[in-house]
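A protein chain is absent from this complex, but the other protein chains hold their places.
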Amino acid sequence: MIESPSSPLAPLAGAHVRAVHDAFHGDLLEVSMGPHHPSTHGVFRMMVTLDGETVVKLKPVFGYLHRNHEKLGENTTYLGSMPYTDRLDYFCSMTNNWAYALAVEKLAGQAVPDRAEYLRVILAELTRLLNHTCLAGFLLQDAGASGTPLMYAFREREKILDLFESLSGSRMMCNYQRFGGCRVDPTPAWFDAARRVTEEYPRFLDEYEALITGNEILMARTQGVGRLSAALAVSAGITGPMLRACGVDYDLRKAEPYGFYSRFEFRVPLGDHGDTYDRYMIRILEMRESVKILQQALRDIPAGPIFDSKAKIRAFRPKAGEAYGRIEGPKGEIGFYLISDGTGNPYRYRIRPPSFVNLTVLEDMCLGHTIADAVIILGSIDIVLGEVDR
Amino acid sequence: MLGSGIIQGLAVTAKNLVGSFHDPARFTTTQYPEERTKLPENYRNFPFLVADAANDPIGSLRCVACQICEKECPPQCIYIEKSKDKKPDAAGKQQFFPAVFDIDTSVCMSCQICVEVCPFDAIKMDQVFEIATPERFNALLLDRGQLAKPNTYYQQIHPTEAAEVDARLAADRKAGEEKAKAAAAAAAAKAAAAKAAPAAPASTAPSAPKSPAVPGTEAPKPPTTA
Partner (left out) sequence: MTAPAPLTDSFLERVPLLVRDFITGWFPEPIRWVVAGLLAALTILLVFATIFALLTLLERKIIARVQNRPGPNRTGLPWLPFTEGRVFGLGQPLADGIKALTKEDIVPRDADQVLHFLAPVVLVAFSLMTFAVIPFGRNLVSVDLDAAVLFFFAAGAGTELAVFMAGWSSHNKYSLLAAMRALAQLISYELPLLLSVVPVVMLAGKLSTTGIVAAQAGWKFGFIPRWFVLSPWGAAGFVIFFIAALAESNRSPFDLPEAESELIAGHLTEYSGFKYALFFMAEYFGMMALSGLGVTLFLGGWQAPLPVLEVIPSYLWFGAKLMLLILLFMWIRATLPRLRMDQLTRLAWKFLVPLALINLGNAAFWHLSAAWPGLPLQAVRYAIGVAVIVIPFFLIGRRLSAGVAPRTYRYAP
């Protein structure tokens, strides 16, 4: 479908055919989608070159939300960066916190009590539910479903946010993990509420799938659209559900079990086509696995302290060295790389943001598809600009 | 069959349309200014300074202007000037106090790190969220007069946490008094026997950050509807 004005067909054909060809393929249209566009998920911008409605070139432009996060981290105490990690991917503050705490704990050789490890798993899986639910809603919104799936997604997300709020005091900026444990011990009532949410979640997923998964329009819009080959995905460093949708079995929870993930039984769904529909379905299936993990964790969580008594809150100075802590965040591998020079601030503070890395293959996926597809392909990558721009 | 997925979807939306009229699980919206959901106890938004006496908040701040929070605050929204002189705190001990204590709430991100690092339980998280104002600069910069709120208010918004803090402070105070008593007794013994016997340091509550001398907390009071 991609035919540039200098198509090989042009010189062969007669003047008449050439005229028709030029009339249809004469000029390319360059459209600046974003940063103020309804479906660029914030302030992302795509310079799209269109031939008719077909994308022949797509240049992502970002940085509109740049906040100098890494430099700030080098000028703040280790603890002081924790609330900033909330603001990276503001849907997943709990997993961001965990990845950062994991890196610092590695750096300082800090142990974490069992109960805190369980809590981290619970909160990370709740975050995964929340993130994937929202993604499914946003994707459908991008596909033009006048808000209904999104509102259902937000209705359920609200229940998880309520859990976060009653535990950490804030719905989205949780700032909950600490080096050596967690900040607040949940009450039994909180666990009851969490169990209730976990119990009810599959019912919501069933309803949501009935609403949209079998929908012919959605299938026609997403199947075969935005294919990503496994080879390209691996070489581009794609992680998370996007990679697994290409059929690559790579989940840090299995590949490099951190926390207590080796104690739980769950499966990793894999897609075969690597298209937008697979990316959507993998997330739906992952949510069902997350519910299983949650059920096990909420059943098995031991009593005990949630914070290592030897851990320091104030005057925290890890010995000189470096560490990389990474976890399987909802969007992919989120990692923090820290170099300590023995002072209270990290010498170097570097983030591996999953949605930024995943965004790099946007053009490869969009070429040859229409502008309407580009929008849902972007939606299926699941970016949050707070993390992309940092 | 072509269209079965669409019909299934239409059934779901119809169920929700009907359900939103009778099923509270489906109709979850609250009409905000009139109806309010109950804030969870742990809810936090913007710090305030705890004062022991409700009638003289500025005079009875627990804060001793140690400036730890100022140093630890990630966005650096706290500004403190230490007093030149000391004045007796609630327990009668001579302490510095903040001559200036400002928090810029337009910068504050409610991360509550100031609360965690405070050794004196002097700064706590508030639950206000309706402080929007058309004044961009001055109205959002809160001084110590606006920040000081009595302990009873703290007990009201965070009952569980406040009870713990009060118990801890009461224990500290008791330990301090015992220590003072022991010291006095020791001094008396020393005077009597003309022989020195330094008092052993008193133990503090196990989970508390070291808070050596913050006596003078009132006993926990039931929350009042202030």
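Each chain carries a letter (A and B) given by its place in the written order, and its residues are counted from 1.
Going forward, a residue touches a chain if its C-beta (ideal position, glycine included) is under 8 Å from a C-beta of that chain, and two chains touch if they have at least 3 such contacts.
Predicted, not measured: the structure shown is a model, and the values here were computed from it.
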{"item": "Which residue of A:His69, A:Lys106, A:Arg128 or A:Arg221 touches the chain not shown here", "value": "A:Arg221"}
{"item": "Given A:Pro60, A:Pro186 or A:Gly271, the one touching the chain that is not displayed", "value": "A:Gly271"}
{"item": "Residue among A:Ile238, A:Leu285, A:Leu359 or A:Ile383 that touches the chain left out of view", "value": "A:Leu285"}
{"item": "Residues from chain A at the interface with the omitted partner, ascending", "value": "29-31, 37-39, 50, 53, 140-148, 151-152, 155, 211-221, 223-224, 249, 251, 254, 267-273, 277-278, 281-282, 285, 370-373, 375"}
{"item": "Residues in chain B touching the chain absent from view", "value": "1-3, 6, 9-10, 12-14, 16-17, 19-21, 26-29, 31"}
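In this text, only the chains that are shown with their structure count from here on.
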{"item": "Chain B partner contacts - residues on chain A that touch it in the complex", "value": "76-77, 79-84, 86-87, 148, 152, 155, 158, 162, 165-170, 173, 175, 183-184, 207, 210-219, 313-314"}
{"item": "Touching residues on chain B, where the partner in the complex is chain A", "value": "2-6, 8-9, 11-13, 16, 26, 28, 40-45, 68, 72-74, 109-113, 116-117, 125, 209"}
